[in-house]
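One chain of protein is taken out of this complex; the other chains stay put.
And now, chain A:
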C-alpha cells in the first residue's frame, strides 16, 4: 500500500475537493459512475479548443487532426485490453448499447427459434433485457445459471445448462450489485468446449483489473468509458474479427458505408460498419486519456490497493451487529452491498448524504438479485482507486450514528 500514490491520485481528481452539505465529499458510488481526473477534463477542453471537427470526412486539417486523435483512442483501447486489431474495437455509447448491438446484429442473424442464451442470476438489467427482447423477436429462450447465498455462480449448474441448443453465453465478469468476480476463464473454456461463443459484460470489472481479451479468449467483451474514469456516452464493444465480419450492421447512416445508391448500399469495413453517425468524438478521445491515466498507475497496483480497501471495509462492516453484507463471494471486487435491520436503504442513503457520503441505495439495476435475497433494495458502497481507509472510517461512523438515531 505504501507504494500506491494515493495522495497524487486524489489531487488529480478535482471533484474530490468538493464539499457536500458542508462536509468533505466521500464518494463511494463508483460502481454507478467514476469521477474524472484532470487529464480527462483537460483532454476534452483541449479537443474542443484546438482539435475539434467531424471525423473521417473532411480533407481539411482540423478534421484530419480530430480523426487521428479519435483513431488514436481506438489504438489505446486495443492495447489496453490486448485485442489483436483495432478492427475489433467498436465505439458505442456504453456497455448497454454494446450488448444491444450484439443481441440485434449477432443474435438476430445467427440465432433461430428454439435456440438458447445462457446468462447468470447476478446480471445487470443491461445483460438481461436485450436478450429477452431478442428471445421475443425470434422465439429463442433465456436460461439463467443460478448462484448460491454468497453470490457465487454455481458452476456445475451453469455447465449443465450448456447444450446443443445453446448459442451464446452472456455473463458478467464482476457483479455490480454484489461485487462477485466470476471465474470467466473457466466459463469460457466450458462454453468453447461446446463451440458456444461467450460475451463478457466488463462494465463493472474494467476499472478494477487488467483485462486481456486474447488470453481470456472471450468472443465479445463490452464496457463503458464512464466507469473507468472516462467521459459518459462512451463505450466499447470488442468482438473477434471473424464474428464481427459476419455480422450485419446495427444501425444505418453516415460513416458506416462505402458506397450508397438508392438501389443498394455497400457497407464500410470494420470497425466503421458498426459506427453509423457522428460519435462522441471529444469524449472518446477523453476515454483514451483515461486509459493513459490508469495505465500509468498500473492496473495490477490498482487491483491490489482496492483489494486492501475492500478487506478493510468488510472487516469494519462485520463489526456492526445489525449490518448484513449482501454478496460474500470468496472472489470479490470493491463493492460492499449491505442492509441494516429495520432501516430502509433509502433512509441510509439520505442520512449518509447529509454527512457528505455518496452511496447508492436501490436495486442497482439488478432486480432479480434483490428478489433472490428477498430485499427490496440494498445500500451499496463501491470503491475506486482514489478512496482511502479514512473515508471508510467516515462511512462506518456514519452508519453507526444513523443506527442510533433510528433507535
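The working rule: contacts are C-beta pairs under 8 Å (C-beta built on N, C-alpha and C of every residue); 3 or more make two chains touch, one makes a residue touch a chain; residues count from 1.
Note that contacts and distances are computed from a predicted model.
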Going by UniProt, what is the name of the one chain that was not included in the view, given "SUF system NifU family Fe-S cluster assembly protein", "DNA helicase", "Transglutaminase-like domain-containing protein" or "Amino acid ABC transporter ATP-binding protein"? "SUF system NifU family Fe-S cluster assembly protein"
Option from A:21, A:194, A:258 or A:331 whose C-beta touches the chain left out: A:21
If I consider the whole complex, including the chain that's not displayed, which of A:94, A:249 or A:345 touches that chain? A:345
Which of A:77, A:126, A:228 or A:377 touches the missing chain? It is A:377
To test your reading of the contact rule: which positions on chain A touch the chain that is missing from view? 21-22, 343-347, 350-351, 354-355, 361-363, 370, 375-377, 398, 401-402, 405-407
